[in-house]
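A protein chain is absent from this complex, but the other protein chains hold their places.
Per-chain residue numbering starts at 1, and chain names A and B are given in the order in which the chains are listed.
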Amino acid sequence: MLADILQLFVAGLATGAIYALVAIGFTLLWQTSQTINFAQGEFVMLPAFFVLIAMGFFKLPFWAAVLAGGAVSVLLLGYLFKKLMVDPMIRHGVLPLVIATIGLAILMKESVREFYGADAWPFPPLAAATNVTVFGVSFAVQSLVVLVISIAAVAALQLFLNGTRTGRCMQATAQNPTVARLLGIPVERMILYTFLINAALVVLASILITPIYLAKFTNGELLGLYAFIAAIIGGFNQIRGAIAGGLLLGVVDNFTAVYISSQYRMAVPLVFLIVIILFRPQGLLGRVEERTV
Amino acid sequence: MSAVLSVRGLKKSFGGIVAVDDVSFDVHPGEILGIIGPNGSGKSTLFNCVLGQLSPSGGSVELDGREVTGMRPCDLNRLGVSRTFQLLQVFPELSVRENLILAGQEHRGNMLSRLFGRRDAGLGAEADRMIELFRLGHLAHQKAAGLSYGQQKLLDAAMAFMAGPRLVLLDEPAGGVNPTMLVSLRERLKALNTEQRATFVVIEHNMEFVMALCTRIVVLAEGRIIAEGEPEAVRNDPNVVRAYLGH
Partner (left out) sequence: MSRHRGAIGWGALAAACVFLLVAPFLFRPYGVFILATWAVMTIAAIGLNLTLGYAGQISLAQAAFVGIGSYITAYLTTRGWPFWPTYVLGGVSCFAVGWLLGYPALRVQHHYLAFVTLAFNTVIYLVFRNEEWLTGGIYGITNVPRPSVLGFSVAKPIPFYYFCLAHLALVSAATWWLLRSPWGRAFIALRENPIRALSLGVDTRRYTLIAFALGAGLGGISGTLYAPLVQFIDPTPFALGLSLNLLLMVVVGGSGYFFGPFLGAVVAVLLPEWTRFAQNYYLMGYAVLVMLLMVFCPSGLFGFADRLLSASTTRSPAEDGTPAQEAAR
């Protein structure tokens, strides 16, 4: 019994870690440029297809395909997204941009369905589908690999943000762009970096989660929802919060599916969301924000 | 007489920056209090804390002896506190008359009466009177967006008075106004002060305007009060002179 719980827990942490990666990117975009990216889920869905195309059409081996697909994704979902969509629109305010990203999500989804197909394709996992036994409990190697990679990615990100000058400049930009500008920080470039980082994060998330979900054009819906909710329950303006939110969601989601009802699994994010909004609107780790005149 | 507004030990910090540092003052009924100070001295932040736009990091605000610290601006407004903004904030798509009716409608009746009652919430006559008072008659039905800057300033001020407030906080009312109009603006404000027996607090950069309009002055520098008193006394206070010249 305990063994089952531990196994579920670790598996939940693994998927939760992936949600966390996506939620971090989402939070970063919001913090630095007030961009609410409703297409974040589709951003995670797409890179896997680029990899599949690189492997299937260009006959590249997996790792080369990942690099190629990843590079194309970062260009598209990072650089071009910012230059072609966010920059022209940010002057109209937050609302038009949000709506435009909703349109973008639809476009991405339908494009994949139209130009690649509506089926669900298998995606090569990073580790074999075997189990390893630790202290008498059997864990899926894949879960552990996902956890290790996610932790490494987050650690690398934190190191970058806290340990390098550019990273600290980015943090300053996220906290207060006006003051950052006064301090001589190239705010525009910092914002571009966050978009690129978000693109890298979604590529990583894509590689990690598509083996489990299979490559399907509808992946974005679910992933997006989980990412948004993870970001909110963690505290909309905190990276640590996004991590906490993602992990929490992943674990509870897993347990709900097994012990309560797999049919109403999707109710978990909603319940969490309502509870957090009612009792702790700033999120688990968030600070209370104000609107200034 | 007891103070209309009582600010005690008000503090506001943003991260490491202290914008308002232990500010205390009273506003007496019927007076026109001016708050002046060099740029960045915390005047607007102080206003926003008093008005509930920002929540103070410390200290308290009392209206007629009643604690109102951090109350939502709409609730404070219904207690009789009104304000104008530094950046013009009229409603561009509504006509001048509609702007004025809107400014007063939330003080009449309740939600249901506002839905099923008269279209102008019973404020038509009052709005017309304000239009007369501020000489905006020929513009009554024009969209606010089409007014000149000076006209919008007048409308802005008029809106603050629609609900018959006890206390009005004016944020840079003279900003950007043509010098010839300044005199008439000052006179209108003085007239409203006497006629409606409203108390004013004014933030202003224009020294001449402030000295002529206000009955008492408080000087802020780097978030702290450095001088307080009658206009002439304050103008000659060495601390004040230093604060301004130092910038």
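Here, contacts are C-beta pairs under 8 Å (C-beta built on N, C-alpha and C of every residue); 3 or more make two chains touch, one makes a residue touch a chain.
All figures in this text were calculated on a predicted structure; none of them were measured in a lab.
Asks: Could you list, sorted by label, every displayed chain in contact with the chain left out?
Replies: Touch partners of the hidden chain, whole complex considered, are A, B.
Asks: Looking beyond the chains shown, say which of A:G16, A:P47 or A:P269 touches the absent one.
Replies: A:P269
Asks: Looking at B:A103, B:M130, B:L189 or B:I217, which makes contact with the chain not pictured?
Replies: Checking the options B:A103, B:M130, B:L189 or B:I217, the one contacting the hidden chain is B:A103.
Asks: Against the chain that's been left off, what residues of chain B make contact? List them.
Replies: Touch set of chain B with respect to the missing chain: 51, 53, 72-74, 77-78, 82-83, 85, 89-94, 98, 101-103, 105-107, 111, 114-117, 119-121, 135-139, 146-151, 154, 159, 163, 176-178, 180-181, 184.
Asks: Please identify, in ascending order, the residues of chain A that touch the omitted chain?
Replies: Considering the whole complex, chain A reaches the absent chain at 36, 38, 85, 88-89, 92-100, 102-104, 106-107, 110-111, 114, 221, 225, 228-229, 232, 236, 263-264, 266-267, 269-270, 273-274, 277-278, 281, 289, 291, 293.
Note that only the chains that are shown with their structure count from here on.
Asks: Centroid from C-alpha atoms only, then distance chain A to chain B, rounded to Å. What do you get?
Replies: Here the centre of chain B sits 46 Å away from the centre of chain A.
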